[in-house]
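Report on one structure; see the data block that follows.
The chains shown are only part of the set, and none of them has been moved.
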Amino acid sequence: MLIRVTQEILDPAEAIASVASPRAGAINVFLGVVRDNNLGRSVNFLDYEAYPSMAEKVMREIAEESVSRFGFEDVAVLHRTGRLEIGETSLLIAVSSGHRAASFDGGHWLVNEIKKRVPVWKKEVWADGESWVEGPEALGMRGPSQS
Amino acid sequence: MEITVLLFASVAERAGTRRFTLSLDEPATVGSARDAILAQYPSIAPFVPNLMYALDEEYVREHDAVTPHSTLALIPPVSGG
């Protein structure tokens, strides 16, 4: 089970190799990527901060829960921190599974739980300012840092 | 007793610190520790309604006990992924 919070570039090939299993018929990989816009506003780059040791602990708990819920052969969860440019990968997950349906359903569940529970925060930086994005999907749950 | 307090993201920026040692009367709870932190850094008050708390890297609730030498983290709403 590959679990990592890192400032280094995330490599999908490493995550895929880490979940390989002769019993797996399906591998699902998800990359959360920095988009050039959010809520209609143009984004220059993102700055990710984590509570790294707790983030890895929670990522491992979620990964282990996904194995028992979805019967995965193996799981990899990697989150990058620091400054990320448009197009760079902030979150990388890979799951291996006997069959494809569980790989899609469980992969989606895993990403949702990571976004809900792992202590990581992102700051959006625009041409004319910046703001911590706080809360799920940054929709209606922003903290008072929003100005 | 003494505990270590960790601040992150918006809260750390507002307080101007990310980590400090806090002295507390025993027995202490997460809530009483939070009140002591607020007394020291009143500027973070607007963030408090949205905070979660982690004690030694485990999510806890306000009435949970705080033990000596533990690490209390104030967790703003997360936005990873």
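Observations on the model:
Each chain gets a letter, A and B, in the order it is written, and its residues are counted from 1.
The rule is short, and it goes like this: a contact is a pair of C-beta atoms (placed from the backbone, for glycine too) under 8 Å apart; a residue touches a chain by one contact, two chains touch by 3 or more.
Quick caveat, the model's predicted, so the values are computed rather than measured.
Across the entire structure, the chain copy numbers work out to A x2, B x2.
In the analysis below, only the chains that are shown with their structure count from here on.
Distance between chain centres (mean CA atoms), subunit A to subunit B: 25 Å. Put simply, subunit B touches subunit A in their complex at residues 6, 8-10, 13-14, 46-47, 50, 54, 57, 73, 75-81. If you check the complex, the residues on subunit A that touch subunit B are 32, 48-51, 53-55, 57, 79, 90-91, 111, 114-123, 132-136, 138, 141-145.
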